[in-house]
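For reference, the structure discussed in these notes is given below.
Missing here is one protein chain; the remaining ones are kept as they sit in the complex.
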Amino acid sequence: MTSSIGDSIHLSLFGESHGPAIGVVIDGLAAGIPLDLDQLQAQMEKRRAKGRLSTARQEGDQVEIQSGFFQGHTTGSPLCLLIRNQQQHSRDYEATKTLLRPSHADFTAFEKYGGFQDYRGGGHFSGRITAPLVAAGAVMLQILAAKGIRVGTHIARCAGVDDRPFPSGEPQLTQAIAALDQAPFPVLDREQGDAMAAAIEAARLEGDSVGGVLETAVTGLPTGVGEPFFHSVESVLASLLFSVPAVKGVEFGLGFAMSDLRGSQANDPFQMDGGRIRTATNHNGGINGGITNGMPLLVRTAVKPTPSIYKPQQTVDYARRENATLVIQGRHDPAIIHRARVVVDSVVAFGLCDLCCRRFGTLWQLEGFPRAFDRGPDLGV
Amino acid sequence: MTSSIGDSIHLSLFGESHGPAIGVVIDGLAAGIPLDLDQLQAQMEKRRAKGRLSTARQEGDQVEIQSGFFQGHTTGSPLCLLIRNQQQHSRDYEATKTLLRPSHADFTAFEKYGGFQDYRGGGHFSGRITAPLVAAGAVMLQILAAKGIRVGTHIARCAGVDDRPFPSGEPQLTQAIAALDQAPFPVLDREQGDAMAAAIEAARLEGDSVGGVLETAVTGLPTGVGEPFFHSVESVLASLLFSVPAVKGVEFGLGFAMSDLRGSQANDPFQMDGGRIRTATNHNGGINGGITNGMPLLVRTAVKPTPSIYKPQQTVDYARRENATLVIQGRHDPAIIHRARVVVDSVVAFGLCDLCCRRFGTLWQLEGFPRAFDRGPDLGV
Amino acid sequence: MTSSIGDSIHLSLFGESHGPAIGVVIDGLAAGIPLDLDQLQAQMEKRRAKGRLSTARQEGDQVEIQSGFFQGHTTGSPLCLLIRNQQQHSRDYEATKTLLRPSHADFTAFEKYGGFQDYRGGGHFSGRITAPLVAAGAVMLQILAAKGIRVGTHIARCAGVDDRPFPSGEPQLTQAIAALDQAPFPVLDREQGDAMAAAIEAARLEGDSVGGVLETAVTGLPTGVGEPFFHSVESVLASLLFSVPAVKGVEFGLGFAMSDLRGSQANDPFQMDGGRIRTATNHNGGINGGITNGMPLLVRTAVKPTPSIYKPQQTVDYARRENATLVIQGRHDPAIIHRARVVVDSVVAFGLCDLCCRRFGTLWQLEGFPRAFDRGPDLGV
Partner (left out) sequence: MTSSIGDSIHLSLFGESHGPAIGVVIDGLAAGIPLDLDQLQAQMEKRRAKGRLSTARQEGDQVEIQSGFFQGHTTGSPLCLLIRNQQQHSRDYEATKTLLRPSHADFTAFEKYGGFQDYRGGGHFSGRITAPLVAAGAVMLQILAAKGIRVGTHIARCAGVDDRPFPSGEPQLTQAIAALDQAPFPVLDREQGDAMAAAIEAARLEGDSVGGVLETAVTGLPTGVGEPFFHSVESVLASLLFSVPAVKGVEFGLGFAMSDLRGSQANDPFQMDGGRIRTATNHNGGINGGITNGMPLLVRTAVKPTPSIYKPQQTVDYARRENATLVIQGRHDPAIIHRARVVVDSVVAFGLCDLCCRRFGTLWQLEGFPRAFDRGPDLGV
């Protein structure tokens, strides 16, 4: 398998940037989940390129459900979500198809697929393939929300500018997550966000690009989710996060900074908190031994600067085996960090749903949703 | 599945710190690999606790092969490697079994397993369970070495002290890896290593512990290994690295630092290098689009300080639901970073073998080994 | 996972009888396979209902490739094959939706999915979902054919009428497979086929249905394919064959009849045959210890009579919990055995491709295909 993942819930991703359509098959959903399709489409909007900070390629990204959905609910059969490609400018790629774009997958795709890959727009390696990930994630986020589990991501750092950190109190954190959900540029501190936007714009004007760090919090998770060793929460989420193009680092809780502390500083002391066992600090990011401890889950994701820049770059012509200079054409983002946050939310939500189903069974998916009695007494179910 | 992993090669890990034995079943090995059992045992030695920097618990860690090995070669059937536990001091854990050790898996194990977990020494969550991982890794490292693929790890940082970075030239890097293999305390700069050891000793005297960062390099990898999205090299290796107890962060190439660069700084320009296509820099750590590009693979792993410290800690008695003070008994390491490096080498080697088999097939495992003609002409094979 | 299968090559099936579309994602194909789309569509034709022996529902079953195919070859990315539903008469099912059709999945779907299943036309349980299986199988059959591996199925028995058995000689068998490929009603003995058709017609006139036994042969398989125990050739193929609706029995070689023989009668003696080791008889159907021995693979599949009959049937109204009489409306086949053969060919081909890839690696898929040099010297590949 390559573009397939998951145990209890299984994703099979397909599509290329300039092919007819992209999409995902989600296998393992319970029957009876009342999907909110408007909310699903709203998630797609968050990923879409908009404004000066983004590429000029504008796709509608309308999700068409092909199967697994009937009378407003999931059917229990595989849910196929399809998104048609519309705005391809394939000719942009013809002239330079053997000029390897640095930090892109052009070279490795040639080596792996021998020239048979769809090279247009990066093919299956395109960031565009994150659109079906977001569609799948929208389903997962609805499942989690029904249980009071909230996932939110802010731009913790971009182009050298830091956002304010997440609040440490859980109610405040949940509130911050709700606010981020509506924000077009997801930061906690509006002024810092403006400084980031200015830095992105400066890079754009120079034909350059910037990266950043996304920080994700999850509140409301039950304890006991995740498995020791290979299916630890960290293993599962990191595996998914590193599948997102441009991600080069993942850390949980204090992460790399934790390795500089002493045990007496790093350990999270347990304490009684109104009948609940909680930790006084949360340096471990809500995970001990690979398993959720009921504290907010915290994970940070490093996103490298967009590889597509307009500055001339030294490279190689793969066919001629000669050094060459590349000037990238096409429409490209000076930053993807603000668009990537919904992708990060999506894969985190998927990983957590998969792990929760493993622990609590497929029928856990239905918890928190109102049972549907509106389908007529003749069904009696 | 919980403690099982792998596609082409499959690991099934078992055992608890104070049970009869720990071990691993490796399914998917080709027949005819001439395993060097001395080398395997030498790897076990590297993981073993030794000297003042480590716990006083001394285990022989003799690997007993139960199956899959016959007349000096793998048989193609599952290889079961068993290690008996010998030095358990189980009574150390009786008195405090409901006192949750901070930053350990005690609380999450109670929540997940309802008190049925083997609480002695951390049970299945114990760092001791990395011993079979090292045994499996020793097999993988031999398979990789036969193809000229070398894996090595140094302590890049410990207790605030930095080691010298890996050399950037590939021949020098391969040489550095070879030197690390023999080093009892794996650093590139001996003086910095002494400073780290001094800092660990200082922590030990205070009943405290330290963490650090491991940096791993792999040379000799072919191009085209890894799959887009969910089985990218980064996804597979991160998933394995985060399954190692105490790991809280993983980054490839420049990692988090890359997110502060502009695209024009971060991109690795391609250039012809004597007929081969290589990159001038290696900020992406040998991976583009989740697939190896033939440059050295570079990954850094953050290890948190050992949670077991001798200082009194605030915690909770799980049974009485009361705040309590914990003073940990038993034998514990003030640092595990120097022992963890062989675990990191092992899981990286496993992940790469699994991905190479996926790409090149199971019989790839046999490449580079001398064919065995010494079993008699009567077999004729 | 539910509707997903495969290790080296992975299928994810989706769709419901009366939804917008049905299809399959095939993940794990090598890049560079020159798919013959006409042949693919010809396979779809074989599965389609035609003539008096079949349902009056007529679907075009045009396969639309959404991804993974570019310039006449597979790209190495997931291949998504989509088939739009066109001829749904959904109203046929409204009146009787809570009347459980005997031997169908109506009752079990209600119990499992709580009424949220798409009940129209059997939903995901419909025989219609075998159409994407056939599309996937067409790809697999092309991969096998390039290596000289041929798969063919005849109706060994239908409505009490037996076809002539497969010839035992391998060249004759390969010839018989080629003849079957073109036959609209796949039998070896034309007269026996006519007798079967007459029996089907007789059942149709009585509003009844018939079943039968399909026998499949595969020639040209290499030795050593399949794994001991859980991924034996028999395990993998049986698992796939039993996933085809209406299949109730699977046997390899002599199968059930073998259990009546003595060892001295049943054993297949080995003998030298012009430098090759072969067996004098083939009672084991080409498989020893779960692994191919180079002899033709033989498997027989029992297909129950189509459950949809026009005779009134006693049943239960699921909603009212009352006994009831059901008179099935809609368009139904008096026999599916002649349409099922291409489904059987397809899943057998998929299982063998998956096992061969596991043994020989993904790049095995390209063996036997002409390398494509027609994409221009500028690519140089």
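A few comments on the model shown:
Going by the order they are written in, the chains are A, B and C; count residues from 1 in each one.
Going forward, contacts are C-beta pairs under 8 Å (C-beta built on N, C-alpha and C of every residue); 3 or more make two chains touch, one makes a residue touch a chain.
The structure presented is a predicted model; accordingly, all values stated were derived computationally and were not measured.
Shown chains touched by the missing chain in the whole complex: A, B, C.
Considering the whole complex, the residue from C:Q39, C:Q86, C:T108 or C:S168 that touches the absent chain is C:T108.
The hidden chain makes contact, of the residues B:F185, B:F270 or B:Y318, with B:Y318. Contact with the omitted chain, checked across B:G19, B:G220 or B:G330, is made by B:G19. Touching the chain that is not shown, out of B:Q41, B:T98, B:Q175 or B:Q329: B:T98 (per the contact rule at the top). Residue positions on chain B in contact with the hidden chain: 1-4, 6-7, 10, 12-16, 19-23, 25, 27-28, 31-32, 64-68, 70-71, 73-80, 82, 97-98, 110, 112-118, 123-124, 318-321, 372, 375, 377-381, in rising order. Of the residues in chain A, those that touch the hidden partner chain are 7-8, 77, 228, 357-364. Residues of chain C in touch with the missing chain: 1-5, 7, 11, 13, 100, 102-109, 111-112, 124-125, 129, 157, 159-160, 203, 208-213, 223-224, 226-232, 234-236, 238-243, 245, 247-256, 258-272, 275, 277, 279-280, 283-285, 287-294, 302-309, 311, 313-316, 318, 321-323, 359.
As a working rule, only the chains that are shown with their structure count from here on.
Annotation: 44 Å between the Cα-based centres of chain B and chain C. Chain A and chain B have CA centres that are 27 Å apart. One simple way to say how far apart two chains are is to compare their mean CA positions; for chain A and chain C this gives 38 Å. For chain A, residues touching at least two other chains, in rising order: 1-4, 7, 13, 112, 124, 318, 321.
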